[in-house]
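Heads up, this is only part of the complex; the chains shown haven't been moved.
In this document, chain identifiers A and B correspond to the written order of the chains, with residue numbering beginning at 1 in each.
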Amino acid sequence: MKKVLFATSALVMTAGVAAAEVAVSGDGRMGMIYDGNDVQFSSRARVKFTLTGESDAGLSFGGAFRVDQESDYTAGNGATERSAARGTAGSVWISGTYGKLSMGDVVSASEAAIGDLYEIGYTDGEFSGDIEELWFLTGDGENEDQGPSILYEYTINNISLFASASDGSDNRQCGVGAVVGYDATCNVAGDDVESDTAYSVAAKYEGSNFWASLSYSKWGDASEIGLGAEGSFNNFAVKGVYLSYEDRFFGLDEMKYTAGLGASYQMDAILVEGFWRQDKYDLFGGDSEKFDAFGIGAEYDLGGGAVLAGGIIDSDYLEDTVADMGIKFSF
Amino acid sequence: MKKVLFATSALVMTAGVAAAEVAVSGDGRMGMIYDGNDVQFSSRARVKFTLTGESDAGLSFGGAFRVDQESDYTAGNGATERSAARGTAGSVWISGTYGKLSMGDVVSASEAAIGDLYEIGYTDGEFSGDIEELWFLTGDGENEDQGPSILYEYTINNISLFASASDGSDNRQCGVGAVVGYDATCNVAGDDVESDTAYSVAAKYEGSNFWASLSYSKWGDASEIGLGAEGSFNNFAVKGVYLSYEDRFFGLDEMKYTAGLGASYQMDAILVEGFWRQDKYDLFGGDSEKFDAFGIGAEYDLGGGAVLAGGIIDSDYLEDTVADMGIKFSF
């Protein structure tokens, strides 16, 4: 027997009480990806739970995660299991007049303030390995061995302040039982392995048709200064980001900066978006190298939660031009 | 605080709008299995999500998967991880006047047109290793390394047409990132490993109290011709299937055909079902061998979603007679 969930919150409101709730929503997509060699089918369906409540004193609290975030998916290297029930996927939060405090797999302050470049294609950039996502120094998949991170957000008038941090303990090594981490393979002495606390602070100013953000992040010896701004003019929007790194190494190569530009044009049901990204590295041995990526995509809103979308991305990382075309759904 | 979902869709209808929805349903069972040596307890509980929506132009779309299909279950051989969020479990679809197109872990055209033999027992045949399920050449667990497959269905008057295909790329080897497959262990060059595209076409004619289907499937050198028909007369139903194979090898042995018969009798709350199945192989060395399986089961509908059921199956594959008895639930 099938249960149908209500798509309207009106009846819930009439109850007139602040009740704890579990909302169930979903998304899906289907289409084809050209990966530079072949055209492949690619589809998915997901369900998300959003938990909300309010204390007697008016403190809001909640949490959110997807079913697949509870699935302990193990990538090829065996290192990326994540679980909302263990604090390493999804997040929980409390929110009141003093701001909002989130814990779990939260974004860093710099990502919260600046964000990524525009997602294109029906797979929202996944057909290119999500090259539109900036590689922020903290959070964003970087400090997962330390378990849950925190993010604090406070907005007063046009200014929003952000601060985020990890806890500086490597849960993959130890902790008191599995609760502190999801992989409690303790070392002999039962002590934690110390990690460098990763933290980030950021500020954002929002005007009527633009915003600008500034961020600073630090993790061990590495640091990041971030700048981002976006403006919209009639149907156009333009976004620029610049992330400058100090002592950020990938192996022996040092990443110096990421620069990115995005532009979008919306006309009725049609949305056209594009981006450019450049990463510069100082290679071991003295040379430097730049990696560029370009992308352009278009979407057509079919209404009711269905969007026809396609995109083309050329990336120096992939050394290929890839494309996708399909439909994405929201439920 | 517990949330109770509505078991009726009436109120949703009154909203009068085509809203995207997530329906939550479930099933369960409990009982005992005699596995030929011991009697063992066997139970389970599952939850399924059904996502539905409609575009402004009347295009229907949706998706469906179970929680346990998102759990990356790894069988003993480590090869059967599947995930709805990665397109290898559950499915998504669009449907309109031109027919229905599904993508994901869909059945093949031949399976869609012909189907399996009757499921018996409270575990729906699982106590025998699901010997009532025919081993169709394509789909049905055969082409999972190629990621999502597609299935197209179109019905005009009494005739339904089916076509299905895989995409011919082995996602277990590579692809552009994890999106194309769920196991993106790329080889050095980053190229996909080519696989043989598996495809199937089928047609079905439905009369007032019978249907008959014909199918053709091809995967590499192997091919399958399928015939199926089912008729119902008063309380009786009879189903027959014949799948003829060319060049289908399991190791060095060649599978030649599967023949199957099913019969059922329904009287009020009581349902009695049985099946017979025979597979013939040409063994390496020149001999041939036939494997037979027989099963009979009975069900009693307790109402409200509970069904008392039991079955006995004798299978040459198991070299044993197995049985189950228990209750199955739907929620």
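Note that contacts are C-beta pairs under 8 Å (C-beta built on N, C-alpha and C of every residue); 3 or more make two chains touch, one makes a residue touch a chain.
Worth saying up front: this structure is predicted, and the values here are computed from it rather than measured.
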{"item": "Identical protein chains in the complete assembly, only 2 of which are shown", "value": "3"}
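Just so it is clear, only the chains that are shown with their structure count from here on.
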{"item": "Approximate Å spacing (C-alpha centroids) for the pair chain A, chain B", "value": "36"}
{"item": "Touch list for chain B against partner chain A, complex", "value": "1, 3, 5-9, 11-12, 15, 17-25, 49-57, 59, 61-65, 67, 70-72, 83-87, 90-94, 101, 103-104, 147-150, 166-169, 171, 175-180, 182-185, 190-192, 194, 305, 330-331"}
{"item": "Residues of chain A that touch chain B when the two form their complex", "value": "1-8, 19-22, 24-26, 28-30, 33, 35-47, 53, 66-68, 70-76, 123, 126-130, 302-306, 318-320, 322, 327, 329-331"}
